[in-house]
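The block underneath contains the structure these notes are about, expressed in structure tokens.
All protein chains but one are shown at their positions in the complex.
Naming follows writing order (A, B and C), and every chain is counted from residue 1.
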Amino acid sequence: MTEVWLLVLYAMVFPGVLFLVIYALFLQYVDRKIAARTQNRVGPPLVQPFADVVKLLSKEDITPEGVDRRGMRAIPLLAFAAVATAFLYVPVIGTSPFAFEGDLVVVLYLLTLPTILLFVLGWVTRNIFAAVGGTRTVTQLFIYEVPFFLALLGPAIAAGSWSISEIMAWQGANLILAILQPIGFVVALIGLQAKLERTPFDIPEAETELVAGPWTELTGRKLAVMRLTMDMALVAGSGLIAALFLGGPATPWVLEPAWLGGLVGFGVFVLKTLGILLILALVRAGMGRVRIDQLNDFGWKYLATAAILQILIVLLMVGEVWA
Amino acid sequence: MNLSQRLVGWARRKSPWITVFNSGSCNACDIEVIAAITPRFDVERFGILAKGSPRHSDILIVTGPVTLKQAKRLRMIYDQMPEPKYVIATGACGATGGVFQGLYHVLGGADRVVPVDVYVAGCPPRPDEIIDAVVKCLELMDEDAKHGGKEWRMKAAAAPPPVEVTA
Amino acid sequence: MPEVVVPIGPYHPALKEPVNFRVIADGEVIVRLELDIAYNHRGIEKAAESRDFIRVVPLLERICGICSHSHTTNFVKGIEEAMGLTVPRRGQYLRVVVAELERMHSHLLWLGVAAHEIGFNTLFMWTWRDREAVQDILEEISGNRVNYAINEVGGVRRDLRPSAIPGILKRLDVLEKRTERYLELLRHEPTTAIRFQGVGRLSRAQALEYGTVGPTARASGIDYDIRKDDPYVLYEEMPFAVVTNGHGDVYGRTLVRIGELRESIRIIRHALENLPQGAVRATPPRVAPRAEILSRYEAPRGELSHFIRTNNTDRVERLDVRTPTLANWTSVAVSLVGQHLADIPVVVAAIDPCLSCTSRITVVDEGLARTSVLTWDELRAHGIRFYREKEGL
Partner (left out) sequence: MTEPAAPVTPARVVEAMADFGLVTTPRRNRVRIVVSRDRIRDGLLRVQGQLACDHVVHIAAVDNGSTFELHYSLTGPHRLIVTLAVAVPRDDARVVSVHDLLPPAGIYERQIHDLFGIVFEGHPNLKRLILTEDWPEGEYPLRKDWKMDPNRSYGGAVTEAK
């Protein structure tokens, strides 16, 4: 009985949904603050993302004329649920209690859902900017998703497992994979940047071209949930990369008692995700937006090639070790 | 007021998002509004963000006199904004039409088309004054929350409602 | 993919000013464009006929807040020419200083806007930060940040305190360093390079045919600068070079503007260091004799021309304003066909459109391209061909 309660607590409070929401808002703050500091500004206060969400929740909720009310309302919630579920498998204070062989595939699938839902949103809202933005979202998905998956395949092959926790354990026994597979790590970071539609890959929601892309018609709580979802995807994505390439929250030595180990693991998780965010935020602040055809060229010519090259290297190395 | 209302009031004060609409101005007000988001004035400190979609914004900043051609577009943008929404008219032109008052292609101040809550004087107002106008607008928002809507002000004002309706 | 009609404007976040494009796109590629830009038309030219010269100047200042000094200088120098009035040298030098400061603020503003159009917000914030230094100087000289209100018929209204000059020169040194830094950044930052180079290309022949002016023409290799070709307000005494290059694209226009920032700094330095002594204004007569003046001025965006007709009264009989943006519009419509949807903002921004200038009386012709070389069908065929080549079909 107590076990079930612990699991519910894990899923809903810490490090589940509640923690995820709070941490996502915190990361948004860090992201905006880094951008502001690079731009020579002061930037928003700590509570700013929270205030934004509360305000949006309290605003009028408009459904444009001729749009399916229930469908439009369901999309942000579905996206939210997908990302929240994905995060359950991402190790935060140690191995996730929900972990199973193959959870990496599930996480990747669930993290793709918000993108596809954005595309659907673009189509159902009957707004031309949203529709063009939706088309761009899905075009972009086809460009970055393959290199991104290939890059995450590298750790899986090296560790010989589809389980996030086993890849972590493998890194504990050997070296962290960011050193062993530097190309894959870089490709994964670029893929994550594109997945989260951040500059230079914010093509679908390019403000100066498409107002806000698929987001254009979102108001009030739908906008609040959707924004929150993208921030949560940032947490889940960077947590995933931290686990696969940087060894996750694992500590090199076993700490006693267990709560201390958890605490230190949590600290490591926070540091690693913040480190990844720092890279992503600096890239965002230091670049302009590319065009979709330029992204297409870049994605297939360089990104996919690099990812495949990395896989080949991994296969050779693994073959040698196993032979 | 109960806790949730106070929380909402606080959040609205902390997170006013603005949309700038040029209803026929000479650009001077526009560049001063944009200057307010750049490093020297940096309104993101106060949570103010400039948003492209009127669907996302709380405060509409109208710059300039309303030309005949822009009048219905201005109304359309205003109608797209979700409640609660506020309008700031910048500059002498936004208030009355300024030097363009009475010209054949100018309707007049922004209040001929949309209900204006705060007027900013100046030609153009400095960015500091525009920030101050947003702050005044937020105070007004608080007052409105206490009165449960904007009607108390509308009744107090002697002027007829500013919307000009033609079939 | 079927054709999509994307309306851009009159309200659109990329456009700080109202303009409407109906972009007919085939997927992401623009097949044709229909433009409509008179949303800011206020009827200033009619109003100018009913006010005397003194009261027309503030009105013209508000044609456009960005190039307010251009319009007033151009007007007052036309009226002074009609009156046969000689403006004191100190007044002329101060006009040059304000004009070049205005050019700097406008070009910095443009650089920021162009960076914003390609989503490079950091550069946008940086240039606008530096623009504040220019605004400070302008405020010190004229008392205002945007509409300077410094011109009047006969000279300038405020003298410059000699004690202010060292501070201004110090700020110029900082701005000069920053300008070099932007040039470096523009050359080395990869996303800026791929978004600016080869976009919105206009050959020299096209630029001539469509009557482009200002940085747009100069980036296509046309050496056309009113300051040199038809010197006014003592520009013949100022040391500067006309910046041109042969790129013809957005990148070229950016290089021209950054080059002009440097030249402006040179001019301001020279003018402040050699500021003549004496009065800043002469007393003008009340009325202007009958005359017909075509007054030209090199505004930040290009050649601005005022056609002024005076008729022995204290009012103009006719004031016809042709703004640089209007001259450049035709080239936009042409250079956008076959480009990507994503390039619209940056190509439009590249001519630095000043719509409130232009729409005071304006125009754009959806048949523009038709009046030139291509018919609609040819344009469409061109768009499709471009798309095929791009996709390798």
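FYI, a contact is a pair of C-beta atoms (placed from the backbone, for glycine too) under 8 Å apart; a residue touches a chain by one contact, two chains touch by 3 or more.
All figures in this text were calculated on a predicted structure; none of them were measured in a lab.
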Query raised in the report: Wait, the hidden chain, what does it touch out of the ones we have here?
Result: B, C
Report summary line: Per the whole complex, from C:R195, C:R262 or C:R296 the residue touching the absent chain is C:R296
Requested in this report: Return the single residue from B:I18, B:V113 or B:I131 that touches the missing chain.
Outcome: B:V113
Report summary line: Missing-chain contacts on chain B, rising order, are 66-69, 71-72, 74-76, 79, 104-105, 107, 113, 163-167
Requested in this report: Considering the whole complex rather than only what is displayed, give the residues of chain C touching the chain that is not shown.
Outcome: 36, 38, 41, 43, 45-46, 81, 208-211, 224, 229-230, 291-292, 294, 296, 303, 305, 307, 309, 317-318, 320, 322, 326-327, 329-330, 359, 361-368, 370-372
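Note that in this section only the chains that are shown with their structure count from here on.
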Report task. Could you classify the connectivity of these chains, where an edge means two chains touch, as line, ring, star, complete or other? Result -> complete
Query raised in the report: Which chain's centre, taken as the mean of its Cα atoms, is farthest from the centre of chain A?
Result: C
Query raised in the report: Distance-wise, how many Å sit between the C-alpha centres of chain B and chain C, to the nearest whole number?
Result: 29
Report summary line: Between chain A and chain B, the Cα-mean centres are separated in Å by 37
Report task. Could you tell me which residues belong to chain B and also touch two or more other chains? Result -> 38-39, 51-53
Report summary line: Where chain A touches two or more other chains at once, the residues are 39-41, 207-208, 211
Requested in this report: Report the residues of chain A in contact with chain B in the complex, numbered from low to high.
Outcome: 32, 36, 39-45, 47-48, 50-55, 58-62, 207-208, 211-212, 215-220, 223
**Report entry** In the complex, chain B residues that touch chain C
**Finding:** 20-32, 34-35, 38-40, 51-54, 64-65, 67, 69-70, 73, 77, 93, 98-100, 103-106, 123-124, 126
Query - Contact set on chain C toward chain A in their complex - result: 4-7, 12-14, 28, 115-123, 125-126, 129, 189-192, 194-195, 340-345, 390
